[in-house]
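Missing here: one protein chain of the complex. Every other protein chain is in place.
Note that the chains are named A and B in the order they appear, and that numbering of residues resets to 1 at the start of each chain.
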Amino acid sequence: MSKLNSKWMGLFCLSMFLLMLISGCAKEKKAYKIGALFAITGPASWLGEPEKKTVEMIVEEINAAGGINGQPLDLIIEDTVGDETRTVNAVNKLIEKDKVLAIIGPSRSGTTMAIIPIVEKAEVPLVSCAAAEAIVSPVAERHWVFKTPQKDTDAVIRIYEHMQDKGIAKIALITGTTGFGDQGRKQLKKYAEKMGITIVADETYGPGDTDMTPQLTKIRRTDAQAIVNWSIVPAQSIVPKNMRQLGMTIPLYQSHGFGNVKYAAAAGEAGEGIIFPAGRLLIADVLPEDHPQKRLLTEYKKAYEERYKEPVSTFGGHAYDALKLVIEALQKAGPDRTKIRDELENIEGFVGTGGIFNFSPEDHNGLTKEAFEMLTVREGNFTLPE
Amino acid sequence: MLVLVALPMVMRNPYYLGIMVFMGIYSLITIGLSLLMGYAGQISLGHAAFFATGAYTSGILTTKAHLSPLPAFLAAIVLTACIAFLIGIPTLRLKGHYLAMATLGFGQIVYVALNASVDFTGGPSGFGEIPRIALGNLVVESQLARYCLVWALVVIVLLFSLNLIHSRVGRALRSIHSSELAANAMGVNTSKYKIQVFVLSAIYASIAGSLYAHFVTFISPGSFDLEFSILLVTMVVVGGMANVWGALLGTVLLTLLPEFLRGFKDYDILIYGSTLLLIMIFMPEGLFGLVKKLRSVRGRM
Partner (left out) sequence: MIGLAPILESQEMSASIILQLILSGVTIGSIYAMVALGFNIIYNSTSIINFAQGEFVMLGGMFMVSLVGPLNLPMWVAFPIAVLAVTLIGTAFERLCIHPLKMPSVLSLIIITIAGSILLKGGAMFAWGKETFSLPHFSTEKPILLLEATILPQTVWILGIIGMVVLLLALFFRFTIVGKAMRACAANRPAASLVGINVKRIVLLSFALSAAIGAIAGIIITPISLMDYERGAILGLKGFGAAVLGGLGNPMGAVVAGFLIGIVESLCAGLISSHYKDAVGLVVLLMVLFIKPSGLFGSAQVSKLKKF
């Protein structure tokens, strides 16, 4: 008897929750709805936070100026926590409950890969803010997917070209075991031979590691002429410090994940001379006046830094580009997912923070390796190397 | 049961069905965990590893060896059972926090291995393009189909577990929980039963993992970290360890809660933490303990 009872009680509670679930829906608005998926909390919140701040700023600007074609813009931002399951739930919510016209984000490559099958099936345009190349290739299977950050491979190629110029042929890799570090490691290994570079050491470290001197001690014993560190915060600031401690003077190259001047500050003196590829946002001040990106970059940088009292980062820039691209397409296409996708694919010569975008049916990233500039750290600031 | 059948008719929206699908996947694991924790009294902070074994075995065998999902699924179960058996023998001799640390350590070792064996698992960036489950021409692709498949499995696993609890094995397990020493003295082969239930719970987790791999079609180590193991244990404890239904209740609550809290933006983390805390302070027996108390109050009236 009691067994039966407990069964019914269990079912009763279950159904109560589901009732609550259903009651939470349905509300309609006339505004254009766009969804955004950012890792606002969790291990990648350093990415999601500037992205969220950037798009909130843009939405305010747009709506203050009368919206898109007279319609207000309603941007629904969801937190992915950088977690794949949460992202899948969030994208389903945006598509099925909010009925958004297009989605920008997610912030991380892994979470983007997890939702590609969903947006492809639901036929919703997605403009990702994550770096991995696999997001937009093979393009035949990525009909609805675009991305704004420059490609990992282009970053690798720019680094290797810089090395060739400096006569560096033997390098050591040290990468973090995150999706980002892993993608970098794979691309670095893939292109090394083609570019005449030999990898003499290949070390990794965990995302929570606080001291990489063991790995660097091992590298110090090789004849590497330079080190490439491909990781996210805080390792980007720790590796240079550890190298300095060990008295290693060979050049340190880092990835485009070094895109916030605070990271250089955290590395202190040890950060001086780090070489890395990045979009031109970080050196907006020193760009020549006639550079096509100059005006946009300085305006975005000024608006962001005045509003949030913190330095602008390239990550926020990726979200800036993603949202502006979607708005551009939406303006031309009107509220129709298919037309928005088609318009996105036709965008040419679009000036963004990451570079000048030229989309085509063959290229859903639209940037070339020229979008990267090799930068260095001098006196705690990002600048062009001499 | 009726609710399960009726639900999709009321809630057509794939978003809600999608949440229910994950809820079902988690339920498979927590039912097993509640057998292990609630009945046999053994904690495991490493069940994400068995979930991962199921997911990666299914994923790798179907994408790289081009096996069809069913044999891959069975292979995953066998492999997980073997691993759980081998790990269980030395580990389950430990007690209390040492057992917690050992299972946690095992989970972390698997996590590190998933990250490090790049050629095999795709490393930290994971791998995708895992085929969907197909039964003949019927591809399990829509949320509704997934929902039916998962919850059918949940019901099977649940019935099997309930039967087990009311059998000789169940009684033996409970005797281990109340006092292992006494159980041993009474002639119950405690270590055998402990390992059996450990392996069984690992198999449940493996089934859940295979489903996860085929449903999401992309897996990376991040989904199988310590945080997930802890979430599973939390589900069981919050729901009420003493009962399989409690585990189910906890799973329902902790799957829905984050979705409810979407509207609260960053504050969700505070509300989530406070909810857990309040439940544990005011209902030390978990949600199911409250249900039981309410019932006994009603009975007395």
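Here, contacts are C-beta pairs under 8 Å (C-beta built on N, C-alpha and C of every residue); 3 or more make two chains touch, one makes a residue touch a chain.
The model shown is predicted, which means the values in this text are computed figures rather than measured ones.
Peer 1: According to the contact rule at the top, which chains on display are touched by the left-out chain?
Peer 2: Result: the unshown chain touches A, B.
Peer 1: Among A:K262, A:H291 or A:R307, single out the residue that touches the unshown chain.
Peer 2: Checking the options A:K262, A:H291 or A:R307, the one contacting the hidden chain is A:K262.
Peer 1: Which of B:R12, B:K64 or B:R93 touches the chain that is not shown?
Peer 2: Touching the chain that is not displayed is residue B:R93.
Peer 1: Specify the residue from the set A:N69, A:Q164 or A:T217 that touches the hidden chain.
Peer 2: Answer from the full complex: A:T217 touches the omitted chain.
Peer 1: Extract the touching residues of chain B with respect to the undisplayed chain.
Peer 2: 37, 43, 90-91, 93-98, 100-102, 104-106, 108-109, 112-113, 115-116, 226-227, 230, 233-234, 237-238, 241, 266, 269-270, 272-274, 276-277, 280-281, 284, 286
Peer 1: Provide the residue numbers of chain A that touch the chain removed from this figure.
Peer 2: Within chain A, the residues touching the omitted chain are 41-43, 45-46, 49, 177, 199-206, 208, 210-211, 213-215, 217-218, 221-222, 233-234, 237-238, 241, 244-247, 262-263, 265-266, 268-270, 310.
Here, only the chains that are shown with their structure count from here on.
Peer 1: Please report how many Å separate the Cα centroid of chain A from that of chain B, as a whole number.
Peer 2: So the centre of chain A lies 32 Å away from the centre of chain B.
Peer 1: Residue numbers of chain A touching chain B in their complex, please.
Peer 2: Against chain B, the touching part of chain A is residues 5-7, 9-11, 13-15, 17-18, 20-22, 24-25, 40-41, 78-79, 82-86, 88-90, 92-93, 95-97, 109-110, 113-114, 116-117, 121, 132, 134, 177-179, 181-183, 185-186, 204, 206.
Peer 1: Note which residues of chain B are touching chain A in the complex, please.
Peer 2: Residues 1-3, 7, 10-11, 13-16, 18-19, 22, 112, 115-116, 118, 123-126, 128, 141, 143, 216-220, 222-223, 243, 245, 248-249, 252-253, 256, 258-260, 262, 265-266, 268-269, 287-288, 291-292, 295 of chain B touch chain A in their complex.
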